[in-house]
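Taking it in order: structure first as structure tokens, then the write-up.
After this line comes chain A, so read on.
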Amino acid sequence: MINTVPIDYYIWLSIILFSIGVLGVLYRRNAIIVFMCIELMLNAVNLLMVAFSSYLNDGAGQVFVFFIMAVAAAEVAVGLAILILMYRNAKTIDIDVLNRLKW
Partner candidate 1 sequence: MTVFLIFFPLLASLLLFLLKPVQAKVIAFIVSLIELIVSLMIAFQFNEGQLIPQYGIDIPWISTLGLNFAVGMDGISLLLVLLTTLLVPLIILSSFSHQYSKPSTFYGLILMMQMALIGVFSAQDGLLFYLFWEVALIPIYFICLIWGGEDRARITLKFFIYTLAGSLFMLVGLVYLYLHTSGQHTFAMQALYEAGRALPAHEQGLVFWALFVAFAIKMPIFPFHTWQPDTYTVAPVQGTMLLSGIMLKMGIYGVIRWLIPVVPEGVAEWGFTAVTISVIGIIYGSCIAIVQKDFKRLIAYSSIAHVGLISAGTLTLSTTGVQGAMIQMLSHGIIVFGLFFIVDIVSQRTNTRMLSSLGGIRNAAPTLATVFMIIMLGSVALPLTSGFIGEFLLINSIFQYQHILGAVAGLTIILGAVYMLRTFQKSMSGELNAVTTGFADLTTHEKWVLYPVVLLVIIIGIYPAPLLDLSEPAVANLLKIYSNMSASIK
Partner candidate 2 sequence: MVTSELIVALIPFFPLLGFLIVALNPGRISEGTTSIVACGVIFISFVLSLISFFTILGGTTSIDVHFFRWISAGGFTASMSFLVDPLSSLMLLIITGVGFLIHVYSVGYMHGDNGFSRFFSYLNLFIFFMLLLVMGANYLVMFIGWEGVGLCSYLLIGFWFKNQPYNDAANKAFIMNRIGDLGMLLGIILIIVNFGSIQYSEVLTQATSVDPSIITTITMLLFVGAMGKSAQIPLYTWLPDAMAGPTPVSALIHAATMVTAGVYMVARNNILYAMSPATMELIVVIGLATALFAATIALTQNDIKKVLAYSTVSQLGLMFLALGLGSFTTGIFHMATHAFFKALLFLGAGSVIHGMGNEQDIRKMGGLKKYLPITYMTFLIGVLAISGIPPFAGFFSKDEILANAFAQNRIVWVIAVVASLLTSFYMFRLLFLTFFGKERASHETMHHVHESPKSITIPLIVLAALSVVGGFMGVPEALGGSHWLNGFLAPVFEPSKALIVGHELSHSTEYMLMGIIVGLTILLLFIAFSRYVTKGHVPAAEGQISNPVQNILYHKYYIDELYNAIIVKPLYWLSAIFDNVIERLGIDNLVNGSGKLVVASSRVARRIQTGSIGYYIFAMVIGIVLILAAVLVQG
């Protein structure tokens, strides 16, 4: 039933989502938003994986997506912990405020 949708569409879609994620990372200074955008990027990859796996008719792709999800979860856990730590120390989550380390 999906055979009407060519694979290229999915590729394009996921690329666009991915790029939006990148755009967000570049565009926003709020660490949480940036972080969310990274999650968006990962989801774009997931979508692509699934698309490929079903077009290649191979389960491995979808299994891989599980791992990505696991990793994403782990990253979120750690990431948010770091965010809170940062907020605790710097009283801000603006990514451009933190530049004591330079040169």
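In the analysis below, a contact is a pair of C-beta atoms (placed from the backbone, for glycine too) under 8 Å apart; a residue touches a chain by one contact, two chains touch by 3 or more; residues count from 1.
Regarding selection, all candidates are chains of the complex that A comes from, given by their letters.
Keep in mind it's a predicted model, so treat the numbers as computed, not measured.
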Selected neighbour of chain A [touch, this complex] from 1 or 2: 2
Contact set on chain A toward candidate 2 in their complex: 22, 25-26, 29, 95-96, 98-103
